[in-house]
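Excerpt of the complex: some chains, original placement.
Chain IDs A and B follow the sequence of writing; residue 1 opens each chain.
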């Protein structure tokens, strides 16, 4: 299946401002690129690198005045919904591969050390495995109310647990935190999510956040915000939490005047 | 100069408990190993790996009952104190190498996004460069009182700023956080610090924490706890904060019955 994804930012900056931009599909995995195009007005020379989590990053210095950055890509994704394997097991810590251990540790927005008691009280008696992770998603999906009002870019999972409100990133942070508190490796993921096979939300498209959980021998997608296995997901990156995977990390305060995101299924060629 | 470093832990565990241990000298850098020995009683088969920050880690599953883990090494370190270059410059964000950008971001114990106002108020008018970083160290060294009483393993730099109390790890967290809030890459470092050229403290040796700051084209050691350039420092690891570099990260609750750390200058051969 082909999906067209992309985004456009318009910034107004008073002084030249450096920024790291993460909007390109993640290197690894099932998504393959057919066409990709970056456009900047006025033209910005961007350097690229791959961060310590395997995410593609671009660095841009935004000039004073108004700047437009636009990324547009056509990608191929699997025709099927997020894979699942209900018998994928929770591994004992000693059986986890080295490289996933970092995702059992607390992080800025996922302080699993603080929520250990809550996690064990709520989910400690649920049988381990896929079902327990799904139970966490169900709980977060049911208990947290989606909305832009009662959230903050500095909200941690503790804040989300207290306010029971937030956006998709907050849902992901809370679910990641519960998993880690139970010693289940979980990471924050971020990307494009087209509305395929679901009722149109009617709201403007935005980037989406979800989580990936290590069960059995691989990472599996769980989406506590939508709590659905979806078709067409295009990951941009993943990391310990939203700090590591921000669409834009600006070193200074350029004003984001407008942002548009798109993720649309394309007709069969 | 030769230094003997090492540590011994005695654990009492009720159930088999997996743990990641970081006590070996860091791979890179000026420290070279002459002799190293691991001993465990009863014997524990340990796997080794290098984490995403370049630190050597060992994984051990501690059996029920009493276990002793002991690491002992003889290493060669430079004869001179922590290097300094007073004219090493703060780089503008666009001039920072890719791989240090992660150390400008907030982390679990170093929420530089929360302390941005404080950092700019306190240090925003100090001329950039080595002197500004030293000013941060001076401030933290003067304002925070060393002590084990008013601290907690969950204390963030915000807590340290409020309580003005903590151990070396808290001093490091606060100084790292101020640097990052000013867009200066800073990382948490952890290791052995022999008492060479300083008055003996008279207290039992412990692991030490300090920070490394990227100025000019390399990382430089700053030690807000002692606020001295010291001879004989043996780094074990570094990371975004203490989460990434813990002497022991246990998956469960074995009881640490006793811990001994040593770091002693050796007589010339």
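We adopt the following convention: a contact is a pair of C-beta atoms (placed from the backbone, for glycine too) under 8 Å apart; a residue touches a chain by one contact, two chains touch by 3 or more.
Just so you know, these numbers come straight off a predicted model, no measurement behind them.
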### Query
Number of identical chains in the whole complex, 2 of which are shown?
4
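The rule we apply is simple: only the chains that are shown with their structure count from here on.
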## Note on the structure
Matching the CA atoms of subunit A with those of subunit B requires turning by an angle in degrees, to the nearest 5, of 180
### Task
Quick one: report the Å distance separating subunit A from subunit B, using the average Cα coordinate of each chain.
31
### Summary
Listed in rising order, subunit B residues that touch subunit A in their complex are 18, 20, 47, 49, 51-52, 57, 59, 61, 92-94, 98-99, 101-102, 104-108, 111, 113-114, 153-154, 183, 243-244, 249, 251-252
